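Report on the structure given below.
The other protein chains are all here in position, but one chain of the complex has been omitted.
This part shows subunit A:
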Amino acid sequence: MSLGPMMQWMQSILHWVNVNLKANKGNVILVFSKGCLHAVSSIDGEVLWEKDLSAESIEVQQIIRPLGSDMIYAVGFVGSSQFDAYQINAKNGELVKHKSADFPDGFYGDLLLVSSDILVSLDATRTSLVTIDFQKGEIIFKKTHVSDIVDESFGTAVLLPSELSGMFAVRFNTLLVFIKVTIEGKLEVVDKITNAAAVSDALSFSEGQQAFALVEHVDRKILLTMKLVHDWNSDLLKESIAMDLQRGMVQKVFINTYIRTDRSQGFRALIVMEDHSLLLLQQGEIVWSREEGLASVIDVTTSELPVEKKGILVVKVEQSLFEWLKGHVLKLKGTLMLAGPEDIAAIQGMRLKSSEKSKMTRDHNGFWKLLIVLTKAGKLYALHTGDGRVVWSLLLPSLRESGSCKRPTGLSVYQWQVPHHHAMDENPSVLVVGRCRPNWDAPVALSFVDTYTGKELKSMGLIHSCAQVIPLPFTDSTEQRLHLLIDAEKHAHLYPRTSEAIGILQHEFSNIYWYSVEADNGIIRGHVLTSNCIGMVDEYCFTSRELWSIVFPSESEKIIATATRKLNEVVHTQAKAIADQDVMYKYISKNLLFVATSAPKASGEFGMAQPEESCLVVYLIDTVTGRILHRMTHHGSQGPVHAVLSENWVVYHYFNLRAHRYEMSVMEIYDQSWVDNKDVWKLVVGKHNLTSPISLYSRPAVVTKSQSYFFTHSVKAIAVTSTAKGITSKQLLIGTIGDQVLALDKRYLDPRRSLDPTQAEKEEGIIPLTDSLPIIPQSYVTHALNVEGLRGIVTLPAKLESTTLVFAYGVDIFFTRIAPSRTYDSLTEDFSYALLLLTIVALIAAIFVTWIMSERKELQEKWT
């Protein structure tokens, strides 16, 4: 089975039940997907039988298997008010019985199995509970109004999906009500609990007893209570555990049992927190915890570490002296083999702590930084690049569920303030942009977070929506970067909201443009800021006017990928010397946009389109003037396209249907308008216009070169290395389908490669042309490791020009340091300084000895 359909299948799993049918086939997993019930063997994945229910248009909510029976029941709703139950033989998928009944009030959608024959649901208004008895001859509905069983009215009810036999839990805002279903089918309130967070499923343990866990939040602690299902008043266990506030609320709890050393029954609970972290609780302690939130990274930015401050307090010195002494005693113990396991652990901990890697101050080479990572749970983490530890984490209040914000999502992180002038006494901060609802016209929420302390400095819940965030190339006097937020009505909102920022913006007002790519309509529009918003008393709001638009023919071209240059990319020079000391000028523009379009038919999966009808078109567009600088067609090719744009080149990866292979193409763009600058004397004197500011309206003449190569792997992400000054040669970092990161020299993707390069070209470093790109096993950046579910690669420059820091994220996160042209500007770690010192000392000694000897000899010669 190919991976594509598999993934779709996985997404549509509704329910699964383990049925032990045949000894040789293990358990059977029942999957309901796309109106069809499948029975899948858990041993070899074989589909044992299928039952197509799509004709009935039933939405199966539950698959029920009564204990010890070969029958299964698939129950669900047809439309909003009809309840259907199918009785199916689990061995062969034969339909035994089909029952159906109408419920005129309609259902809300949830369906919960309370006992083997009773289901509970909510009616459409969510004010009444409905019990459904489906195993008797007829389906019997019984409606109970909430206010009949609970005295006060608490608004709408939500059924908790916990399976507690004979009982269920309903949540009314903060109140959790446990309701028992009696044998006669009546509902009885068992208990009401405020501040309850989560309830586990019931778990049977010795003597047919069933227990479940209930988690409550009390102050800064969580209270874990284990109760027997049938005996409400006795608590099996009551533990309170201090909990980090940054983990948020408990979302889910799972329990299991174990036998304690004293042969009594013990329980452990696994809880899932709001920040997606997992914790195992046992005997009132957190046994372990995992930051699973880091598996869903949305966006990454970086922050420098604090500058090392001179002058330490005396107390600190004394303390460190004591620590130092203690450390040495421990080490001595270790070398004399006297240390116990605790001591060894202490020694190891000390070694880790004292190593340069985990220092919380800026290092000389700029290797250690903070990675500021925003996750799907709305939590911000600061990871230390030295040892990968979490320095601080913050569950952003603006991205938590609240009354006004139902389903908040984090969008992106930007560097807000990067102090250079006041690096000693000002902390850098980041801007986190989030949104209340997933749709793009929802109001936006901004938070500003200090990257040293991890505290939220300021947050803004805003009225306007946000379609784009544009960091501008200007900073104010406190080094806060100016940002424009474009809302759904195409108004631009300026941040920070200060008059100084307005002054800076007004100064550059006519030179600020923005563009939007409407992938669904196949239009790219360019806009320019015009004036303040009309009819609003907001001086930070500006209107914009459409300047240009590029409309792609919808029947033949659909936008599938775009790429732009990274904002912080540094280019050392525009000139590129080629063989014979000739110069080519790179077309270096920050306003370059790469767009790839493909035939709508071929934009889906492979095999949907024939090579004749699929066609990939790539464009290079200047986003200020809307000028198409270059357009190229790849016939018989299709997406998905992964592209990276850097300096004056773009590299993209696509599938060639004719050759049945993946291809990578490179496109380089050169500026022709400066070619005349060849007079050496003018350059020596400085009479040239190479560094004077240019306007894109001057329409510089450009020329492009391109070349394509076969590439073996399919690709998940492409990135390029970036260095502090942009001098070091570049490497492409390719996230392969095997979840590894491959480094490929940009030299292999050079459009000037030819089959037979001349001597001069060889000297320049041009590699003879081959039809496919080599994959050198040693150049895997990830070595033997896999970055499971790789989604993105981020590169950051270190202070050392030769070195790039690479961060790859997916389900796993991976960080490393690479030097695309080797570390030419630093000595390797295994360099022997002792030998160097020894050589110097020996040389100095030799100089002295020979000097004395020559003096003596001269004197002797004078005497004779």
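In this text, a contact is a pair of C-beta atoms (placed from the backbone, for glycine too) under 8 Å apart; a residue touches a chain by one contact, two chains touch by 3 or more; residues count from 1.
We take it that contacts and distances are computed from a predicted model.
Here one chain is missing from view; checked against "Small ribosomal subunit protein uS9m", "Septin 12", "NADH-ubiquinone oxidoreductase chain 4L" or "ER membrane protein complex subunit 4", UniProt names that protein "ER membrane protein complex subunit 4". Residue-wise, the contact with the chain that is not shown comes from A:P471, picked out of A:G166, A:G185, A:P471 or A:G738. Touching the chain that is not shown, out of A:M337, A:V684, A:L755 or A:L859: A:V684 (per the contact rule at the top). The residue touching the chain not shown here, chosen from A:F212, A:W392 or A:Y515, is A:Y515. Residue positions on subunit A in contact with the hidden chain: 411-412, 433, 435, 438, 440, 466-473, 484, 486, 508, 511-519, 526, 562, 564, 571-575, 577, 581-583, 586, 588-591, 593, 623-624, 677-680, 683-684, 690-697, in rising order.
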